[in-house]
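One chain of protein is taken out of this complex; the other chains stay put.
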Amino acid sequence: MDYFDILVSILGSTVRLSIPLIFTALAGLFSERAGIFDIGLEGKMLAAAFASATAAYLTGSPWVGLASGIGVSLAFSLVHGFASITNRGNQIVSGVAINFAAAGLTAVLGHAWFRQGGRTPGLAGDARFGPIILPGADALRDVPFVGPLYANVISGNNLLTYLAFLAVPLSWWVLYRTRFGLRLRAVGENPGAVDTAGISVTWLRYRAVLVAGFLCGFSGTYLAIAQSAAFINNMSAGKGYIALAALIFAKWRPVPVMLACLLFGFLDAFANFMQGKSVPGIGEVPVQIFQALPYILTCVLLAGLIGSANPPKAGGVPYVKER
Amino acid sequence: ADVKPALVYGTGGKFDKSFNEAAYAGAEKFKAETGIDYRDFEPTGDTQGEQAIRNFASKGYNPVVAVSFAWTSAIEKVAAEFPDTKFVIVDSVVDLPNVRSVVYKEEEGSYLVGILAGMASKTGKVGFVGGMDIPLIRKFECGYEQGARAANPSIEVLQNMTGTTGAAWNDPVRGGELTKNQIDQGADVIYAAAGATGLGVLQTAADNGKLSIGVDSNQNYLHPGSVLTSMVKRVDLAVYNAYSDAKGDKFSAGVQALGVKEDGVAYALDEHNAKLVTDEMKAAVEKAKADIIAGTIKVHDYMSDNSCPK
Amino acid sequence: MNATSQVPAIELIGIDKKFGAVHANKNINLTVAKGAIHGIIGENGAGKSTLMSILYGFYQADSGAIHVNGRPVAIHDSQSAIAAGIGMVHQHFMLVENFTVLENVMLGAEGGALLGKGTETARAALKKLEEDYELEVDPDAVIEELPVGLQQRVEILKAMYRGAEILILDEPTGVLTPSEADHLFKILGVLRDQGKTVVLITHKLREIMAITDTVSVMRRGEMVATRKTSETTVEELAELMVGRRVLLHVEKGAAKPGEVFLSVRNLTVKDSRGVTMVDDVSFDVRAGEIVGIAGVAGNGQSELLEAITGIRKPASGEILINGEPVAGFDPARLRSLGLAHIPEDRHHMGLVLPFEESLNAILGYHHDERYGKGLFLDPDAVRRAALDEIEKYDIRPPNPRLKTANFSGGNQQKIVVAREIERDPKLLIVGQPTRGVDIGAIEFIHRRIVETRDAGKAVLLVSVELDEIRSLSDRVLVMFAGKIVGEKTPDTGEQTLGLMMAGIAA
Partner (left out) sequence: MSTASVPLPNWINYALLPLINLILAFLVSGLVVWIIGENPYDALVLMLQGALGRGEGIGFTLFYATNFIFTGLSVAVAYHAGLFNIGSEGQAYVGGLGAALVALSLDHYVPWYVTMPFAICAAALFGAAGAAIPAWLQAKRNSHIVITTIMFNYIISSLMNYVLVHVLIVPGKMAPETRTFIEGGKLPKLDWLMSMFGLDLGPAPLNVSFLVALVMCALVWVLIWRTKLGYEMRTLGISRSVAAYAGIPYVKIVIITMLISGGLAGMMALNPVMGASARLQVEFVGGAGFVGIAVSLMGRNHPVGIVLAAILFGVLYQGGADLSFEMPTITRDMIMVIQGLVILFAGALEYMFRPAIVRIYQKMTRD
């Protein structure tokens, strides 16, 4: 297997591993740009994964699965909104609570309903989002360079993968080219400006938080019924936090968010590939280095060694008019 | 004698379609035959095993079977506290007078499925995806590699481990990714010895039209036509025997090593994979089995020297 | 006058508003005639901003009614206020700092769900507004890079863009130089001529007299009077504002200046954005004299004080205390050299509001062995010490265990003043000593400051109240745009000093 094939293989893996990060980080982008910190991304993703797998198993339809995943994730978003917007509670605390509740609930319900150690039953092919072979993938496969890239990296992914890459320019467009986006960015910087412009800060922030829930619904669904064929206990396994790291790494901007997620996905894919192989002169590189690398990179960024990351000014602070 | 059997699973959950489910099947069989009910417990984390085992012992359950090496130190502790209770630990050895340790010669079973893999592979590359990187799993891999090489001396065996902690048993996503890597590198038969992670391996192989090999329970039915065979580890026997030995006052402590000869490990053949295993393959694997029983083939045990002959 | 102009632009009827325990507006009635400039004056905390924010829908009144153009309107939020033709420029600007001028102006009035077309319309409309009212500002400039004066223009443009017929300005001149203020007044005149109604909040009597048609006075949440400007006097308004005749002169003897104690040499200070706020400033303060720094807020006084007191590192230059260079020392070290500091903003700097009073009485001096040996803090010792100050300064209620937030503004200020002066400093730095403080407390605090001087200490006083500067200082320095533009005696006319503060004459 030559280097090019290896590269293609790693890139294919990178794409698959980045998708949940992209959806989730974009979710965080909408929420945090509106001034609501969201460390409950992890929990929402997990809850959505469980809901989608359960619904897809019961109905046999991935679409019902997706809808349920989104629905449950939205419900968690509403809780976060209720706590941090309506009740002006601490957003971090609310996020922590959501992560706990989601991890616990999915395990408890999964165990009680399916008795498979918290797993949901495996899904048949048509209850999942299967791979989509793009036109000409097989024909082009043998064309040097472009062929394998097209056939193995670009083609053959499932619908949600393509949606994730579509969501990036769409998010950009929404944020920078629509009224909603303008207001959303404004409310994360100075909610007073939005309020005095006659716009409801509360409703605007709720919408942002709901968009976040909507997108987490996709990432959870992807995990459970596109990438895998069942829900597994704690299957988000910290991806929500990596997405958060990617969001910071990208300085809260949509296209860099995608690039950061791809980078972190690549690190993961590369770690898988490097596992058990030894590098000449160094020996086997411990997988733990790759696992820690996204976080280390983000901290390096935060240390100001590679630019600086300034969060939205009103981020994390509830909008309080009257003491 | 009166028995009040109890069973503590590994952390994968009772219905993991694999290791724990096999243990469950053994207990169910005992219940069906004798009408004696049993209590079981599914710990969902490492810290709960010890408490559950102790709970059973202190509530008078006897014998208490703990499947999974993860409960080794728990059994060491609790068995010392309850010298009158009989304990069984599966996949690990605890040297106490009231503990029976059941270990399997996984290298032998893996050798058999390795032969099938070597013969079924068209690319000359087969894969192995392990769960947690521990000597026990290396033992699976080593036996598999020996078998595959016996079938095809020029075969290349790709191998990956899912992780280094308990979470590696429950990570089908990474299992699937590792499988995809191996497929990309040309492997067309992949053996999963990874608990629930293996479900991802089997799934990915099926999704990509490749063959896979299941483990512990007979997993052939999960993806009919795609699972070449399963390396069956008769954990059910360990459980069943523990209960019925205790009932018949035949319970003995000490180490039981179950291999091909004892029918403790085997390869699975049923209607789901009948089409995949040719007569020629069947003949070869049956011969190997006979040779192992006869002692003419000696499969190297990785754990005997922590290395695998190349 | 025709019949329609008889209908008032705004009528507030029985507006009542409480913030928790604070009764900010008490049953307020107010009528603003159409096409007039109506001034509202009152001391800090009188409830002016609250009242206008209720009219603008930013706060909701607990009870009361609002009529606009004779018709009752329900103002639930700023949206309904805007729809009723009301615009407001807030005391603290409501701008998105990293947005452009255009984006800020458009916010809330984008003209469609997509920005594309609306942006161009807005740009054109903005250009027209700018020309009509001499409010030029680059529509593509980013707010945080604009000076305050221009930021205020953006606020006015925002209101005009939304078609405001009634424009409320909350203390618009606090951040402006006199010439900028004059320009603003010219604009307000133009607006009035076009039939718009202007409500102007200020506590500068000069401005009221100069521009308004009618003036209303608020005191402690109540509307105490409304007068035609032409029929009232500065003295009457001042009395109405504070509830008794203002004593503007402080009894004090001549200064006996001694050695130079504080010396500032070529000091340059930048703010957090890197903008030079204090530009090559030099001056001396001698023991036994009060040096006052006059200036419009925002001309670098705050940064100057912060640099001298060690809160902000100067960019360059020297600060000498008793001949020793101290630039860059931290506040704790400066305190040990005999510096005391009454900060400009007691809430932002001087007090930890949730602490009990006694803990604020030692703030900054808490390392003193009197309050506990070594690493430890002895609450009883702290309370005993606090009680001393409470008695001496007549702080009410006299309870060192009461939460500081529950003291009134004047008493809170006394806590700070007591703490700083009672440490017997050699150098007292004072910023806005009487902001939001009632007349009785003002006298008291002024007397303490003079006593400190008479005890031979050096005092540096910064205030935006020219009266305060003139009545307390022995020498007056005028600061403008980060520079000391001149030194005058305190009996220099208000006119002259005002021009200097505007950067016009030296």
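The letters A, B and C name the chains in turn, as written, and every chain counts its residues from 1.
Rule of thumb we're sticking to: a contact is a pair of C-beta atoms (placed from the backbone, for glycine too) under 8 Å apart; a residue touches a chain by one contact, two chains touch by 3 or more.
Please read all numbers here as calculations on a predicted model, not as lab measurements.
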| item | value |
| --- | --- |
| Contact list for the unshown chain, restricted to visible chains | A, B, C |
| Contact residue for the chain not shown (choose from A:89, A:147 or A:256) | A:89 |
| Options C:35, C:364 or C:409, residue touching the unrepresented chain | C:364 |
| Selected residue (touches chain absent from view) among C:120, C:330 or C:451 | C:330 |
| Of A:49, A:127 or A:248, the one touching the omitted chain in the full complex | A:248 |
| Hidden partner chain, residues of chain B it touches | 40-48, 51-52, 54-55, 69-70, 72-73, 78, 81, 92, 133-136, 164-166, 303, 306 |
| Residues of chain C in contact with the chain not shown | 17-22, 62, 309-311, 330-335, 341, 343, 348-355, 359, 363-364, 366-367, 371-372, 375-379, 403, 406 |
| Hidden partner chain, residues of chain A it touches | 37, 39, 79, 82-84, 87-94, 96-105, 107-109, 111-113, 118, 238, 241, 244-245, 248, 286, 288-289, 291-292, 295-296, 298-299, 302-304, 309, 311, 316, 320-323 |
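The rule we apply is simple: only the chains that are shown with their structure count from here on.
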| item | value |
| --- | --- |
| Graph class of chain-chain contacts, one of line, ring, star, complete, other | line |
| Euclidean distance of C-alpha centroids - chain B vs chain C, Å | 77 |
| CA centroid of chain A to CA centroid of chain B, Å | 35 |
| Interface hub residues of chain B, defined as touching at least two other chains | none |
| Touching two or more other chains - residues of chain A | none |
| Touching residues (chain side chain B, partner chain A) in the complex | 11-17, 20, 42, 44, 159-161, 163-164, 167, 170-174, 176-178, 180-181, 184-186, 196, 199-200, 203, 207, 222 |
| Chain A residues touching chain C - in the complex, by the definition given at the top | 176-183, 185-186, 189-190, 192-200, 313, 321-323 |
| Of chain A, residues touching chain B in the complex | 1, 5-6, 8-9, 12-13, 16-17, 107, 111, 114-119, 122, 130-131, 152, 223, 227-230, 232-235, 237, 269, 272-273, 275-276, 287-288 |
